[in-house]
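Only one protein chain is missing from this complex, and each of the others stays in its spot.
We just call them A and B in the order they show up, numbering each chain from 1.
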Amino acid sequence: MRRAFRWLLAACVAIATTSAALAADLRPLVQTMGSGGYAGTEKALNQLSEAGDPAAVPVIEALQAGDLYVRKADGLVVIARKAGAGFALTDPLSGAVVGEAASGAIDKIKINNALRRSISATLGALTLMSPDPATRRSAAEAVFKSRDANALDTLNTAIAKEKDERIRRVMEQARAAVILTAGASEGDTQTAIATLTARGDRDALALLSMIAASGATDALKTAAAGAVAAVEQKLMFWGALQNLWYGLSLGSVLLLAAIGLAVTFGVMGVINMAHGEMVMIGAYTTFLVQQGLRTYAPGLTDLSILLALPAAFLVSGGVGVIIERSVIRWLYGRPLETLLATWGLSLALQQAVRSLFGPTNREVSAPSWMSGAFELGGLTITYGRLWIVVFAFAVFAALLVALKRTWFGLSIRAVTQNRPMANAMGIRTARVDALTFGLGSGIAGLAGVALSQIDNVSPNLGQSYIIDSFMVVVFGGVGNLWGTLVGALALGSLNKFLEPYAGAVLGKILVLIFIILFIQRRPRGLFALKGRAVEA
Amino acid sequence: MRHRMTGRVATFGISALAGLAMGAIAGSAQAADDTIKVGILHSLSGTMAISETTLKDVMLMLIDEQNKKGGVLGKKLEAVVVDPASNWPLFAEKARELLTKDKVAAVFGCWTSVSRKSVLPVFEELNGLLFYPVQYEGEESSRNVFYTGAAPNQQAIPAVDYLMSKEKVQRWVLAGTDYVYPRTTNKILEAYLKGKGVKDEDIKINYTPFGHSDWQSIVADIKKFGSAGKKTAVVSTINGDANVPFYKELGNQGIKAQDIPVVAFSVGEEELAGIDTKPLLGHLAAWNYFQSVDTPINAEFIKNWKAFTKNDKRVTNDPMEAHYIGFNMWVKAVEAAGTVAPDAVIDSMIGVSVPNLTGGYSAMLPNHHITKPVLIGEVQENGQFETVSKTPGLVPGDEWSDFLPDSKDLISDWRKPLSCGNFNVKTGKCGGKGS
């Protein structure tokens, strides 16, 4: 037992001394990182990269994260992390504590884009052998991007050692990229072209078109040109699908914005021009919830969007009920007056928010589960948009269920269809009115939570959606929720299919003209309500 | 019966109202003699309030500070704030009101080009003074306007130079909002890039409407354009509100600054305050001032600003510095002239030099533009810019671009005896290119 312990200790010492020896070699290099501005840092980084010693990884990671500083007093390069009022300093290579410093006593080693690129290339080359598969994979991707010829040897070793099929494929692609950039024998280049054709994405296309334009031999050029054509064809197919996705995603944004209006305007007949402001209030509620969580429960910030949903529904819905009780209820049967009054309200609400929160945009950050994108075949789908699509359909389904399957929904429909009769049957119509308006406004608030992820959170937020929302509801047919769904998706897709050909502005104009013409054909929208009640 | 009554009230109403309006307007307030009035013409409501309200606040602060120092010519300054409500004809109306009714000595205001174009005839007719603090497209020089923001050569061209030399960019996307500033800037840049040997197919120009919010296809397009095997950059002249969704989409689609950097001319600290900047790390902006500039005079300015607005989070930005420079220039020129009379002040403005916030001096040129350093900054995680490049000297503002065929022969010089805003050096005549 004792012997074993001694062995262990010896091993530890041995490891410590070897790493100390290595660190000693790197130390002068690390020490030069802080001098000579960007160029000096770049030079030191290149030397670290050539040294190829993984011991440098923590230093470079600290540089990337902006934690690498120079102590002003003696020029020592240290890692500094905020501790209390000042900074705690550690040695970048050994991790040993160096001391503390006030923020004025140390200088950050600044990095720019060029350095950031070198950093990820160097880190990629240095971490290709990392025991962690995820790190190896991202290292391979980094080398693929950087096409750093220095990494070729390491890459070859890594490929030979790699057990994971998928990671090895990425590594081979990286090697192909390096080969194509640096130049190699014709046979190798041909293999590289084949590897990249199999990869078949935009990055591969970029490399292949480079070879097609300036390949070493004609045979290579033709091979590359063929590969480019193959990849382009594949991408075109995915491009069409991608467009469909964009259409769906824009459509669900429209659906979210319009669905509350489908209740207040479609079901109740109130031309609610303040609908956009309900959306805005929802977005500001999200901002407030996120602010609150940041201050009081930083651990929950990632959930702020979820917590904002009920909050926004209640706040916007509450404002809606207040508006209905104080203004709208005097105006039933005079829809035009509701237009005027709610327009006035929308102006006042905008100015109120401007006075409360200031005219500038407010930041609502995306939770980690809503940032970034993933690849699905050749499609790039961003998580934010995906969740918005899912959310829009969920809201739609929930509303449908609420209207068709609950007692409250039944009362809403009863009051809409025949108010005196509903009244006579014992339904408190006034209360149903208030709650219906509150429901519509609350849904607008939910839309605000979603829109805060993709648009400005500013007092003008609602304004930019109000016209689109009315178009969707009218196009789909007033009083029909399915119409709103179909209308939103149709207009969204139409817009996205026109955009590549006509440009964003002309595309939008064409969609508007389409709506105008469509209404001539079907004066009551896609799904018209039938029966005598709708005839004027 | 009913008709007659309605008629009577209508007449009563209209005549009462007409009388009221005329009375209110005719009996315009006489300017008090012991103060000098300064007009502030920035939108406080409507779409432009987001940018312009800050400028109103900074003007109030500057006037307040000047009054603490004893005012100008021994008189206190008095701010007259009006709200043109982002409505362009209202800008002209309010400018006229400031000049004729309030009789202000100078006006600080406007943001968009259209608002400046709208008030320009008013200032020329009534011989007023306008200080315009925003970067703009150039191609204009008025005797009555002092342009303290950047001309295209003080922002766009140094930025492109930086990308070409430091980032080795060979392929360009010029993306902008469809109005005159992006149109002109892109035109100038296109000519400039072609002069540097960039081919037609390596330049892509894209225009979007104001407030464009769905950027999915355009960002995907940029990505596509950027995968042609050459280093690509985006030069963004996207305006105001549209920037937030644009940057959000860039972040989501994973376009990193290392791969395709975006350099923006209309995105400052104020705009970034509304965005989560973590995914934007390293994207660029070109301005003449950043809040992060480390000079004592800037530190003091920021301190005063935070104290004045009683808000520790308020940021400063480039147009605010432009107002700072413009206001101090005006004060200096008025004291030199000994009067606020427009002609005297206009004459004494030229050559006035005041400290800017980046540690140097800015001077008013004969073409009513000023000299400024050009800074390129990269977005940091805290929503600030880190200066990565600064022109060695000051760049004089060039109102008539050398890269446009119709303006390359024009110069502007408001000193006597030339006193001309569009002098043609080829024909030797004042009045543009001629036929």
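Please note the rule applied: a contact is a pair of C-beta atoms (placed from the backbone, for glycine too) under 8 Å apart; a residue touches a chain by one contact, two chains touch by 3 or more.
One rule holds for everything that comes next: contacts and distances are computed from a predicted model.
> Going by UniProt, what is the name of the one chain that was not included in the view, given "Sigma-24", "Urea ABC transporter permease subunit UrtC", "PaaI family thioesterase" or "1-acyl-sn-glycerol-3-phosphate acyltransferase"?
Of the names offered in "Sigma-24", "Urea ABC transporter permease subunit UrtC", "PaaI family thioesterase" or "1-acyl-sn-glycerol-3-phosphate acyltransferase", the one UniProt assigns to the missing chain is "Urea ABC transporter permease subunit UrtC".
> Looking at the full complex, which residue from B:187, B:248 or B:283 touches the chain that isn't shown here?
Within the whole complex, the residue contacting the unshown chain is B:187.
> Sort through B:118, B:328 or B:362 and give me the one touching the missing partner chain.
The missing chain is touched by B:118.
> For the chain left out of this view, which of B:70, B:338, B:351 or B:405 touches it?
Result: among the candidates, B:405 touches the missing chain.
> List every residue of subunit B that touches the chain not included in the displayed model.
Spelled out for subunit B, the touching residues are 1-11, 13-15, 17-18, 20-22, 24-28, 44-45, 81-85, 87-90, 92-94, 96-97, 100-101, 112-114, 117-118, 120-122, 125, 139-140, 178-180, 183-184, 187, 207, 209-210, 404-407, 410, 421-422, 424, 431-435.
> Go through subunit A and note every residue touching the omitted chain.
Considering the whole complex, subunit A reaches the absent chain at 269, 271, 273, 327, 330-341, 343-352, 355, 416-420, 467, 470-471, 474, 478, 505-506, 508-509, 512-513, 515-517, 519-521, 523-525, 533-536.
One rule holds for everything that comes next: only the chains that are shown with their structure count from here on.
> Just curious, how far off is subunit B from subunit A if you go by their C-alpha centres, in Å?
Here subunit A and subunit B have centroids separated by 31 Å.
> Residue numbers of subunit B touching subunit A in their complex, please.
Per the stated touch rule, the residues are 44-45, 47, 49-50, 53-54, 166-167, 178, 206-209, 211-214, 216-218, 220-221, 223-224, 226-230, 241, 244-245, 248-249, 251-254, 257-259, 261, 270-271, 273-276, 278-279, 281-282, 284, 378, 381, 386, 388.
> Which of the residues in subunit A end up touching subunit B in this complex?
Subunit A residues touching subunit B: 38, 66, 110, 112-114, 116-117, 120, 145, 202-203, 205-210, 213, 242-243, 246, 249-250, 253, 350-351, 354, 358-366, 371-373, 380, 382-385, 453-460, 463-464, 495-496, 499-500, 503-505, 508.
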